[in-house]
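Complex shown without one protein chain; remaining protein chains in place.
Order of writing sets the labels: A, B and C. Residues in every chain begin at 1.
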Amino acid sequence: MPTAEPLLAVRGLIKRFGGLVATDGIDLDVAEGETLAVIGPNGAGKTTLIGQLSGDLPPDAGSIRFAGVDVTALPAPARSQRGLARSFQITSIFREFTALDNVALAVQAHAGHSFRFWTPAFTERALREPARATLERVGLGARADVVAGTLAHGEQRQLEIAMALATRPRLLLLDEPVAGMGADESQRMVRLLRELRGRHTIVLVEHDMDVVWALADRIAVMVYGRVIACGTPEAIRANAEVRRAYLGEEVPA
Amino acid sequence: MRSRARVLTLLAGLLALGLVPLVAALTQQPFYLDLFRRIMIFAIAAVSLDLILGFGGMVSFGHAAYLGIGAYAVAIPAFYGIHSGLVQWPLAMVLSGLAALAIGAVSLRTSGVSFIMITLAFAQMLYYLGISINAWGADDGMRLARRSQFGGVLDLTNGYVFYYVVFGLLLTLLWLGNRLVHARFGVVIRAARSNEPRMRAIGFSTFRYKLAAFGIAGAIGGLAGALLTNQTEYLTPSYMHWTRSGEIMVMVILGGIGTLYGPVLGAVAFLLLEDVLSAWTVHWQVVLGPLLVLVVLYARRGLWGLLPEARRADG
Amino acid sequence: MTLRLEAVEAAYGLSQVLFGITLEVPAGRVVTLLGRNGMGKTTTVRAVMGLVPIQAGRVHFGGRPLHGLPSYIVARAGLGLVPEGRQVFPNLTVRENLVATAANRRGAAEPWTVERVFELFPHLAARARSLGGTLSGGEQQMLAIGRALMTNPALLILDEATEGLAPLVRSEIWACLERLKQSGLSILLIDKHVGAVTRLGDHHYVLEKGRVVWDGTSAELRTRVDVQHRYLGV
Partner (left out) sequence: MNWLLVVEQCLNGLQFGVMLFLMAAGLTLVFGIMNLVNLAHGSLYMVGAYLATAAVTRTGSFLAAVVFALLGTLAIGMLMEVLALRTLYERDHLDQVLATFGLILFFNEAVAIVWGRAALFTAVPSALSGHIQVLPGIRYPAYRAVIIVVGLLVALLLYVVVTRTRLGMLIRAGASNRTMVGALGVNIRLLYTVVFGFGAALAALGGLMAGPIYTVLPGMGEEILIQVFVVIVIGGIGSIRGALAGAVVVGMVDTLGRAFLRPMLSTVIGPSAADNAGPALASMLIYILMAAVLYFRPQGLFPALRG
């Protein structure tokens, strides 16, 4: 563990839904610049973890420190303002706005208050130009003026990433970025994420192990709301407990 | 992009509204002056509701409350001898705006059906408050001794002058509304309707923007109420009854929610239909009711949405 | 009665998920759908049950066409669904969960009863009066199976019936499925546990991106390490 404080430090995070303990005392550290993949079977609590990190779900116990500040009690917008951006497992965009409008909104959120009643927002260069640049970056430059709801599924997922990037985040929380994608689309997404890797700190929840092997610096394995192993991809591959619990195989000893 | 058909319809419609007094004078049917002035007043109320309902996705079922507050803000000063519109009208807007802020601050913490019911609850409270204050007419209401005075500059007792005042206010509202829904503020409101979790995730504290919109809509609703008492020269608490909130909502949905001109069209259609059908049969509602059902079932984006070449919901 | 899918295509809104699935579940057999998450296994099941509209292709059960029919008619034709995530009714007791939708529409000689289900899952008997929402994951799974059996199906469809369960509970479910197989019930099964699946199943279909990329018997699947590695991540 490096001496500098990690960018994200999670301690003892607990979230219950009725009798179900969705996250059961999670500890995690994410260093500046690294990509951490969180894997685990359905219902292991991964999405609940993301929800607590982004501020959409208040934890029942535990703490979250981000960039040296305790953000456990902060709501989602305040965390976004501090540089924590998320994408959603189920595509979450402004369907009736154009792709460019979607990203411009994300820029607007970080460009002062929006109690401005006179100038049309969608012609403000200060919002449009950074938005266009971000769209170019994720490979959607040519689709800027298409209504977002009519974009192909893979393009909508790229747009999600663009909106997160447009908030100039220090940490990206990506919830299954290649979910429901075809082979070509998911390859394109992996290429995009590989470019972001290293330049941004990333926490990635993903089922597709190809994607995980391609991107992760470290992997955390969740089962029943607990992190049962955390380490380099090589260490996780070799870990018999992980194979048994996650892959569910009766591994020959 | 606004389609050509829509621009033409809009211009023709506004021109027609502007020419109503001329037609009324030529045909010696002052009744039309009265009818269309009433229609425009309700159009103002409907547009203000649509700012929160259509653009902001806040299904307020108590908009008549602001209409009522605006009406009382004219009638009560008048009762005590203050007839200046320069006092009454701003008072109407400020009071109803403040009431909307208070109601919104509570209601906006809920959502869905709870939101609908809690806004309704507040409007009903004000309604019952109205019918029980004996000093101000209780459920009989009170007569407005005279219309609001503007120091001899504008004489509202002249039906034509009053008509153009209302017409001018409607045009101003549409113009300002058009700026507002496209400005940063309006974009935030519309996007919050489209996808609130996403708005919060990219860093907007949506509550304060929605609350502000709620206040603005309330203030404009108050203005419509001030106009309405001047129109009828009478005030009754029934301005605040829940069926009135329902009617304004019907105008918005009928015309097309999430548009500025739709509610105007909806107000025209609803009140004209009422007028035409009631001339034809006293049982006009038996026709109007099923018509509304058919509109819901088959014209899902309202009358404004029926206009051709509609590609995107726009201002 | 044989379930037969021919070139079935389905989509959620704009994104197509199934690109022509053809497969068969012969009477009395156990057939499995294998593949990683997001490859279309659940959508295949939902398409069969009429829960996702089928855009192209056909579904027949015992010679009777089922595509395009509402799900309750599909169920009445003899298909019993144990859905992904169990979906027991949380506000009904265990007994009520079993009784509410019970039926013997095809006139089975020895229809399922609450007592028979409790015999199959003694765990449930002890919790007969508990609300479905208060059960553990394993108990909910047993309840979901029992609930489907109470409709006296000719074919039982299980979507991830052992997902997220403790190893002991898992083997209990496998044992129960084995008994159901012995009784002659056809089973269509989605699962990730290749070992268990090859012991129970007769025939296997591997799905990848909405297509069947491999199919074969248990013996064949055991020898095909490449298939296991390439498509199942084992």
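To be clear about the criterion, contacts are C-beta pairs under 8 Å (C-beta built on N, C-alpha and C of every residue); 3 or more make two chains touch, one makes a residue touch a chain.
Every value quoted in this text rests on a predicted model; they were computed, and no experiment measured them.
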- [ ] List the shown chains that the missing chain touches in the full complex.
- [x] B, C
Task: Touch criterion as defined above, residue of B:Q124, B:Q149, B:Q231 or B:T259 at the omitted chain - done: B:Q124
TODO: Determine and list the subunit B residues touching the chain excluded from the picture.
DONE: 53, 59, 61, 106, 109-110, 112-114, 116-118, 120-122, 124-125, 128-129, 131-135, 242-243, 246, 249-250, 253-254, 257, 283-286, 288-293, 295-297, 300
Task: Missing-chain contacts mapped onto subunit C - done: 49, 51, 70-72, 74-76, 80-81, 83, 87, 89-92, 96-97, 99-101, 103, 105, 131, 133, 147-148, 151
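One rule holds in what follows: only the chains that are shown with their structure count from here on.
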Task: Identity of the most central chain, Cα criterion - done: A
Task: Dominant chain pairing [most C-beta pairs in contact] - done: A-B
Open item on the list: Taking the mean of the CA coordinates per chain, how far is subunit A from subunit C in Å?
Closed with: 33
Task: subunit A-subunit B separation of Cα centroids, rounded to whole Å - done: 43
Open item on the list: Quick check on subunit A: which residues sit in contact with 2+ other chains?
Closed with: none
Open item on the list: Taking the touch rule as given, give the residues of subunit A at its contact with subunit B in the complex, in rising order.
Closed with: 54, 56, 75-78, 80-81, 85-86, 88, 92-97, 101, 105-106, 108-110, 114-122, 124, 147, 163-164, 166-167
TODO: Name, in rising order, each residue of subunit B that touches subunit A in their complex.
DONE: 179-180, 182-188, 191, 194-195, 197-206, 209, 212, 312-313
Task: In the complex with subunit C, residue positions of subunit A that touch it - done: 18-19, 41-44, 150, 152-153, 179-180, 182-183, 207-209, 224, 247-250
